[in-house]
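Notes for the one structure printed next.
Every protein chain of the complex appears in place save one, which is left out.
What follows is chain A.
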Amino acid sequence: MSADYADLCSAILEQCFGKVVQSVADCLFSATTRTLSQIVSSTNFSRKEVGLALSVLIKFRLVNFEPSKSNAYLPEYSLRREDVICLLRYSRYIHLVQSKYGNVGASIAEELLNSGSDTATSILLKCLSNGENKSETAESYKNILLKMIADHYIIKSPELITSEEGDDLVPRFLTNECDFFVPPIIDLQLLAKIQKGESTLSNAQDSAMVWHLNYDRFHQEFRDDIMKIAIERKLGENAAECFRFILNIMYNTTDPWQRRVSNQVTYVEIKQTIERKSNNLDLLKHLDQYIALITDDSLGFLRKVGDMGGGQYVVDMESSFESLAFACVESVITERFGSKAARIFRVIRFKKFIEQEDLQKEAMIPAKEAKSLAYNLFQEQFIHVKVIKKAGGGGSGPAKAFYLFQIKTKDTVRMLLDVCYKALYNIIRRSNFEKSEHKGLIEKSQRLDSIVETMKERGESEDYIAEIVETFTPPECEILNKVKHRIKTLSKAELTLDDTIFLLQMYQHHCTTLPTGIQKFK
């Protein structure tokens, strides 16, 4: 957790929930846990407002609470810092669901995101009443919801323990790993009754079962996509399909977030699965070649570890994300310092430790240029220097020492991640600035649009409408278009940056032992 990440979280929360939530979250970010009165005293908002802000944060599952160790009646709050950035990924989640389950799935996921967590019946009700897809029946909504649960995209929240005394000051929850994905019983007849107003939501059988989106399942899908696309671009479609099957087989025996390498997969298993599920004859015919191709590739996604069962393989997450992350670092260096700097970086990475003079020779770059490029890379902390002192030297003159360039991979990635956080923060700030600077203009155009629309509905004459439209002068129009274009560019940059952040986070998860907040179930 860096200061840049703290700024970013603060900006994201301000964008979504306003100033009060922002300062409450800031206060929570800087501490492990806080009590309500501590937050009230450090934020200068009223107790009621802070309470409301905390409720919002709990509703959107960004804050956890626990009874204090010294006083069981006093709840302490803590921010789920890693989850704040997920707010930026909502659009990606929706897009994934949309491409997998169609519009019905997207509207279910949307309702879940809007409400944080909810019961199945209530979600279906909201989807049906919003009615974006009128043609769909409750039946199809129900089936897709159940399918999403079965595919682990939706997960059951911990169940509330109701004590005999009625309500506790701090509610307690029961987490049972066995029934995270047990489908709920949804009574469609009751659903229809509620829709007609003959019954209420409290009569539903599943009122105790609350569901929410399982972010890490989405992240798993994104991660697999990164790997598949990498293989597809390097080795072609058939190899990518082959790797997709290998990943599927891997998940039978491996925890998706196992850090370094997966459990073993045998050649026979792969072959049988592909024979059963695929009708790609080309792939089947040359399967062993494709597997050999993936294994021998420099990306190092697959590694052969034994000969049992026609060959045993493991998916090497560590080496795959190391090569992917450093491909990204190299492209950043290419864009910032040019391709010669990228070559220097590659040489250092390949040689592990190298002296300045050898560096020039190895990279085949003129001495002076190599020096300044290496110095720039060092200044921006992409590369590091290791000093090896020679023993002795006494008091006379400087002792001999070697200065070797090296790359501390974890430090470099961490630095880049912080740069990304900072850039994302800057983007959000800038686009807020643009919006507030041209607020009048944007609002005017919106008002004009709505007026024109109602006029068209009323069927007024074209000339009259054109006259109204002309009140928006050409220079104003020009400025507005420019602003809109700028905001669009910024938000596109936001999306792209988040891709990079995600890749680097995956590197941190698979190649280091740092705590990353990714668990199998949350």
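Criterion: contacts are C-beta pairs under 8 Å (C-beta built on N, C-alpha and C of every residue); 3 or more make two chains touch, one makes a residue touch a chain; residues count from 1.
In this text, contacts and distances are computed from a predicted model.
Q: Which choice in "28S ribosomal protein S18a: mitochondrial-like protein", "DNA-directed RNA polymerase III subunit", "Anaphase-promoting complex subunit 2" or "NADH dehydrogenase [ubiquinone] 1 alpha subcomplex subunit 12" gives the name that UniProt lists for the one chain left out?
A: "DNA-directed RNA polymerase III subunit"
Q: Among A:L146, A:V170, A:V261 or A:L480, single out the residue that touches the unshown chain.
A: Of the listed residues, the one touching the omitted chain is A:V170.
Q: So one chain is hidden, and I want to know which residue out of A:V56, A:C86 or A:M250 touches that hidden chain in the complete assembly.
A: A:V56
Q: What is the set of chain A residues that contact the non-displayed chain in the whole complex?
A: Contacting residues on chain A, toward the hidden partner: 15-21, 36, 45-46, 48-49, 51-56, 58-60, 65, 70-71, 73-75, 90-92, 94-95, 98, 113-115, 160, 167-171, 173, 210, 335-336, 356-357, 367-368, 371-372, 374-375, 378-379, 381, 385, 387, 389, 398-399, 401-403, 488-489, 491-493, 495-496.
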